[in-house]
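Here the complex is missing a single protein chain, while all its other protein chains stay put.
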Amino acid sequence: MASMRAAIFIEPNRIVLGEKPIPEVGPLDALVKITTTTICGTDVHILKGEYPVERGLTIGHEPVGVIEKLGSAVEGYSEGQRVIAGAITPSGHSNACLCGCHSQDGAGTRHGFKPMGGWRFGNTIDGAQAEYLLVPDAMANLAPIPDGLTDEQVLMCPDIMSTGFSGAESGAVRIGDTVAVFAQGPIGLCATAGAKLMGATTIIGVESVPARMEISRRMGADHVVDFTKGDVVEQIMALTDGRGVDVAIEALGRQETFEGALRVLRPGGTLSSLGVYSSDLKIPLGAFSAGLGDNKIVTTLCPGGKERMRRLMSVIASSRLDTRPLVTHRFKLDRIEEAYDLFAHQRDGVLKVAITT
Amino acid sequence: MASMRAAIFIEPNRIVLGEKPIPEVGPLDALVKITTTTICGTDVHILKGEYPVERGLTIGHEPVGVIEKLGSAVEGYSEGQRVIAGAITPSGHSNACLCGCHSQDGAGTRHGFKPMGGWRFGNTIDGAQAEYLLVPDAMANLAPIPDGLTDEQVLMCPDIMSTGFSGAESGAVRIGDTVAVFAQGPIGLCATAGAKLMGATTIIGVESVPARMEISRRMGADHVVDFTKGDVVEQIMALTDGRGVDVAIEALGRQETFEGALRVLRPGGTLSSLGVYSSDLKIPLGAFSAGLGDNKIVTTLCPGGKERMRRLMSVIASSRLDTRPLVTHRFKLDRIEEAYDLFAHQRDGVLKVAITT
Amino acid sequence: MASMRAAIFIEPNRIVLGEKPIPEVGPLDALVKITTTTICGTDVHILKGEYPVERGLTIGHEPVGVIEKLGSAVEGYSEGQRVIAGAITPSGHSNACLCGCHSQDGAGTRHGFKPMGGWRFGNTIDGAQAEYLLVPDAMANLAPIPDGLTDEQVLMCPDIMSTGFSGAESGAVRIGDTVAVFAQGPIGLCATAGAKLMGATTIIGVESVPARMEISRRMGADHVVDFTKGDVVEQIMALTDGRGVDVAIEALGRQETFEGALRVLRPGGTLSSLGVYSSDLKIPLGAFSAGLGDNKIVTTLCPGGKERMRRLMSVIASSRLDTRPLVTHRFKLDRIEEAYDLFAHQRDGVLKVAITT
Partner (left out) sequence: MASMRAAIFIEPNRIVLGEKPIPEVGPLDALVKITTTTICGTDVHILKGEYPVERGLTIGHEPVGVIEKLGSAVEGYSEGQRVIAGAITPSGHSNACLCGCHSQDGAGTRHGFKPMGGWRFGNTIDGAQAEYLLVPDAMANLAPIPDGLTDEQVLMCPDIMSTGFSGAESGAVRIGDTVAVFAQGPIGLCATAGAKLMGATTIIGVESVPARMEISRRMGADHVVDFTKGDVVEQIMALTDGRGVDVAIEALGRQETFEGALRVLRPGGTLSSLGVYSSDLKIPLGAFSAGLGDNKIVTTLCPGGKERMRRLMSVIASSRLDTRPLVTHRFKLDRIEEAYDLFAHQRDGVLKVAITT
């Protein structure tokens, strides 16, 4: 049995490049040779022991690659095809999937729903930071890359773009909306781009790192508010002339940003939350109009599946958005430990790293 | 200038029946002679000084009556017509109204949105617990009572039914849904009825007062869970075979019920909140799946306006629902202070009182 | 290789009970022993040669039965379980499924969408009027029957209830709506029941057969209009006091009913079409307000998949609706040709027949 290199979670604070057997391909699977992948903020949570996964697991959920081998029951693809798969890999056949809630796919569970059930790569099964990746339910998940797009052009599709855009989509941004996006990391930047793509006419980014403030404008922000230069809520209220925003997108996962997002909503507005929280949240009575403000709080887990990937890649292919500026650093898989070190410490202005094999 | 009797907020813990001039009728107003009204839990908050209104204000927002006089610009009605008006009286012309957010009507404000702006009766203008009520923006708010319906049959429409139903509507209850309703007071009971009307097939009421548990079943609950007899979340999870509910409706306004509602949601489920909260809320991390559960939290303020009232009265007229069992006590306006005393202390199994003139 | 009896399409006007081999079970399939099935109006179209299928095909798409054998890759079920499957059997993994359009599943096609692609039983693969049925994509399609429900209680779920209800669902019926349902055959009757389940408060059935008019009232109609007793549009306009209906459901598939449904819509109303048409349709200019009436015309193909079936069976299990009155005649599979004869000629007041093995 041939072996391959993979970034393996050994124990908190240790993800190392090790050797693993190349996976066997079951009837519904596909084996993908990874050509490019990346590291996500969630992977850093895993590294730090803040999000529990089993020891020995290969990390990573953002694959770009080439089909190496198809399961016996997989139709509609051919070996050698360039593909991506979403970070979330719905089966398509669970009750959750069949009612449109693909990210909460609990195929195999008693009721067909499971919180975060669709997130398998680098969470419940081996992930993408390796030479090969086994993609389960391949027919639901493999999305061919359109001709002419490079790996780096589509590298943000599996998670960053899908999650970021979903902040605007779940917020139901409409033409003419005012939208605030709290935090302009990779996901917040894609939320900004998503809000612009959906027709928001005033987009306010919240950020303090100058390089991120700059890229925020390039991704679509009309204004960028620096939270170190004064109260964010006051600044946004001033920018909106006291009206507040139609949609506030939370893209960090902290009480301050969640609360700020709630406080800047106009009556009837929507807080669209993308953050992964690590502690209880507080909803201040006033910010919530005592429950009488016709407000919504909506959370979204990264939408996956091949149709989602097809749509996101069409955004890139049609030049509506270029996410390559988010890739600030490049490493070979051999040096992935170094990449983790850089990314986990957010050194050198890193936004996203590209890991190639 | 003729005078009338009215229930007036004097100071915390004192609402008294006093004399006031019968209001002047402006061009867009209508003067309605009240025939029946009622007292709301919110009025008790006002009485206790927990919700601030100006001293001297007439309380009450649930009017049933007869048109006494129409403003000079009001068309489409005739004096002597029996009508109701919703608790919330949208102008129809604010930016909030024009984008469908009628309860947050901020007509006259700079931006056209105002939290709870559509709630005027007994809040920012004189209310319905009086012999006469001035209805602003009459053309948007007066709804003729269908022939053959008594005052008591439509008495729950202005607030209780409208709010209760909106719990199911904002939760987007679908055929085949499982719905839990936390607290079976008048609004929770109407939420139960609303969930049934929209096709929920498993409805679980949460209550501990035996009389309310009994009426809950009559209003549509398939199961009623007594929170004094064991952990509510566990009981609901057992009833749903571990699956959780599609929609949980909060109808009390407390941390326990809000949190319980969150904890029983299936992944992807919606918490529809109707309660008027009086302190900050906590969202426990686990109950919120760390923000990754594709959950929604939706708050709704009682929908008003004549079209809403027309629809609710059609529910009564078509015998889809009879809300008369909610009226447990009857008083003449003369004895409204006694009614407040009974209602505020929730004595004698009171659900709602009818106040007639 | 064992053989079984099956109702086979030989040529136009000939469906005969013949012998076929019991199907082989592929990895994703399940073999279901049919205990009860029925004949659909669509099967009569096939019989008459009006809808083309391949000669030699087993007809029928409404299976109730017991799992005989599971494919090697099928998890979550056990042999001997009582199950139904929807008339439409989505794969779950096509692009159509992944964007929520399960009935147009074109798995295996180039683009993942195919008109009516999800309808396979008795259309593109062997159907349910046989001793055994091979269910493809079993994990997406097998729905266990809740304990205590008989075959006849769930027999309408695979098609009749699913299609009928979808008329109300696609019409987005709301509490307080006025709904007209054109034709009260089995599907129209279920559309009536669906409109009631979703909160319509005035439901008008259109029918002329007295027995169907009677059952229409039992299924939820407040009024039944006899189109042989005067102009339907005038009658409905009179019943609605000139207002028109919010939603008109077409459940026959003819120009007259389509046009009548369009003509009774209020401005802004929705025509929800369920009929299978057999010729071009005309949209009269006036009925369409020259395109300026903010109207919608929505068509729906029977929703399938196990989650849909689970929900529909919960309607039965919770006693929200009893569809047994639709089953007017019963036959053994041996006598299915006789059943076709009765049903095709609509003799003896037949609504639906139950075919048992």
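Which chain is which? They are A, B and C, in the order written, and residues in each are numbered from 1.
Going forward, a residue touches a chain if its C-beta (ideal position, glycine included) is under 8 Å from a C-beta of that chain, and two chains touch if they have at least 3 such contacts.
Because the structure is a prediction, the values reported are computed rather than measured.
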| item | value |
| --- | --- |
| Which displayed chains the unshown chain touches | A, B, C |
| Touch criterion as defined above, residue of B:Gly18, B:Gly92 or B:Pro146 at the omitted chain | B:Gly92 |
| From C:Gly41, C:Pro136 or C:Gly253, residue that would touch the chain that is not displayed | C:Gly253 |
| Absent-chain contact - pick from A:Gly49, A:Gly199 or A:Gly242 | A:Gly199 |
| Subunit A residues touching the omitted chain (full complex) | 165, 169, 174-177, 194, 197-199, 201-202, 222, 310-312, 314-315, 317-318, 320 |
| Missing-partner contacts on subunit B, residue numbers | 26-28, 72-73, 75-76, 90-93, 95, 97-100, 102, 107-108, 112, 137, 139-140, 305-308, 310 |
| Where the missing chain touches subunit C, by residue | 96, 99, 101, 103-104, 106, 110-111, 113-117, 119, 241-244, 253, 266-268, 273-285, 288-301 |
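We adopt the following convention: only the chains that are shown with their structure count from here on.
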| item | value |
| --- | --- |
| Contact graph of the chains (line, ring, star, complete, other) | complete |
| Best-connected chain pair, where connection means C-beta pairs in contact | A-B |
| Between subunit B and subunit A, distance of the C-alpha-averaged centres to the nearest whole Å | 41 |
| Junction residues of subunit A - those touching two or more other chains | 99 |
